[in-house]
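Here the complex is missing a single protein chain, while all its other protein chains stay put.
Chain lettering (A, B and C) follows the sequence in which the chains are written, and residue indices restart at 1 in each chain.
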């Protein structure tokens, strides 16, 4: 006989890491939740473990030409090109809205040079209501032939070190999966002073319209996200958890509570939900409810008792 | 009005590369078609562009414990562990069957040391009926801390050079996608004397049963294949075609004729179909028929006129 | 008056298909149980449609709302059954799955979404120009106009199969003019020829248009040459429908690299005043998105 779930005590879902206190381990992934406001009609932002913003750069960025998105089998390609309002407009126009909520606000940012990274971090450092920064290192380093910072451990170490110097708030470094050995970049991030690591960003991919013989997105190559990539994300999260001492946030293809649990079980302290928000703007709410039910059903009183319990 | 497809002349589908003449650009991917015999009840092996065997090693290999496979969203993980009968038993017991067909036989092989690779190649070099070898470099180099040959361009170059010395038949080198820059390995393979490149092998992935908290395959980490990974495979094929002069064979998530066409349009001379054979043992036959119809419908008289016609 | 964002929490509506019929080869009309749409959805708004959870396609597909209505309740005392109707053309994987749906099948709807048509004088001369399936959002628009005898529907298509639901417009009191490229119904040729004729006659008319980009481009050229007010409903590839993915953007009139002025089709649109858009660059990028 199944226990009557309603009468059992609610499980504790709060998690803590890098000085952040989250009501639960669920947050949106950057770039899939706008600046929070877009989702306010659909869910209560106070229910989220944290709010993660679209990636910000020093100056406003126009992004790529269209088409920018294409559906693939159980996934999607995007090449939005990091369109954003720029850090100053964000602070001025978007933060007042986000400050209303008691969920911590994590601001995602990027740059195309070390200096840009440093400068954006410095400007966000003094903004009240910003709980932590998430640094996207999947960007080309325009001063070094456009090699993506996150694919070169030395460049990653240097740029993170530079940001660390200008930032006193907690720093989460978000890794790109397009590398031979994710443990090396993770270690570089830890050594450079990151407080936490989040992964994965999108896998680079491409798709062709076989009738027009054109790439299905204008930028030719885009980032692959969605449930099809989850096994790669779980594998990398597992590897990174085994490698670094700092906390890890799992991202990649989470659509349901059971998907989030895969990451928690391999040792992620929290997870981010990306593409699922597009499929259903209530996704985070549904995952939260189901996560709670799962804990009750499995007799998990505190979600922390479940984190890192992979049986090998 | 649609043209009456039946009355139009059949398109020419034959392709040639690396000295191989294929009736059409379709062949099975290694490890998904057994030694050919398993599929003989389902399709006419003479209709295939080529037959590609399960990977062979010097000695018979037991493979991994079970569970070895797990379905993921639009894909599957496998950690078969390269179970095979060994090169000598293959020559003795499997080649006589394969020799009956006029489709070229491509024998996939691997080793755990440079010497093993060289020795398997040498033994296959004199076997009549073997049209070419496909060298799987996604294997750990046991003499160098288990680093996968294909993720270290220097190790890849060395082992391919060694094999090249002992082989006069055409050599196809099959690349692993688990690298930062696939163009570097592709170039190393070309420089070491490969006649062609095939890609991609599986992406490494992992999946967890959230109720038992155990990995869903005994080996913990496995290889991800199937339609979900196709965008990654198309992107890498595109990149490699732009980088090397030798012909390229595209692999990864091909389920339908349109999927095969993505690879051909970006410039692959031929394609391999893997996981689709499990879903439907008639898959290659269906894809062939549909490829023909596509050519007729699009007015393509010769498939070679379509290869590499991506419009950028 | 434009549709306002609702203040209460919007939910993804889990509902069922009431009927799904092929009304012309390749064109389907689907009626969906949709409590809450009546009185809240504005002409030109759309929904994001999803077949049952766990089935492909992954992303929802956007469809204009053709009409809103209600059926008598199943039994006394129960509320009447509100529904919406979509009309869709089967063009790819998503619509292929939709065509197989039957009465009772479970689906999900997000909406009503976006900005609909702005109607400042409900009674003046109006010309509605639709191309093929582009006629969908024009029906609720026509229905919302006060003096429909002053409303003309111009509808063009490739062939007679592409001309749908015209009689329903006529039942509203609207006069319709049909052209087909192959001459199989109405006048042979493009609908823009009729538009010019009508504007000669009603030079103060307001124009509302929805259809393929080349048609919209031609309509815009005609209207801007005559300084006639034009609103267009655009299509774009959409992932989210709520302004978050930035996949559906079009360039605004003031757009430049330094001062990006992108507009989200899903949120600032799908209906735009033609002067809000950068028509030179609109056509090019839209064509890249379409397969032949």
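The rule is short, and it goes like this: a residue touches a chain if its C-beta (ideal position, glycine included) is under 8 Å from a C-beta of that chain, and two chains touch if they have at least 3 such contacts.
Predicted model, so just to flag it, every value in this text is computed and none were measured.
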Q) Of the chains you can see, which ones touch the chain that is left out? A) B, C
Q) Per the definition of touch given earlier, which of B:24, B:74 or B:201 contacts the omitted chain? A) B:74
Q) Touching the missing chain, which residues of chain C? A) 54-56, 93
Q) Since one chain has been left out of the picture, which residues of chain B touch it in the full complex? A) 31-34, 38-39, 41-44, 60-63, 65-71, 73-76, 78, 80, 83, 209, 211-212, 214, 218, 226-227, 275, 277-282
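Everything that follows uses one rule, which is that only the chains that are shown with their structure count from here on.
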(Q) Chains as vertices, touching pairs as edges: which of line, ring, star, complete or other describes this one? (A) line
(Q) Can you tell me which chain lies farthest from chain B, using the average of the Cα atoms as each chain's centre? (A) C
Q) How many Å are there between the centre of chain A and the centre of chain C, using C-alpha atoms for each centre? A) 35
Q | Approximate Å spacing (C-alpha centroids) for the pair chain B, chain C | A | 46
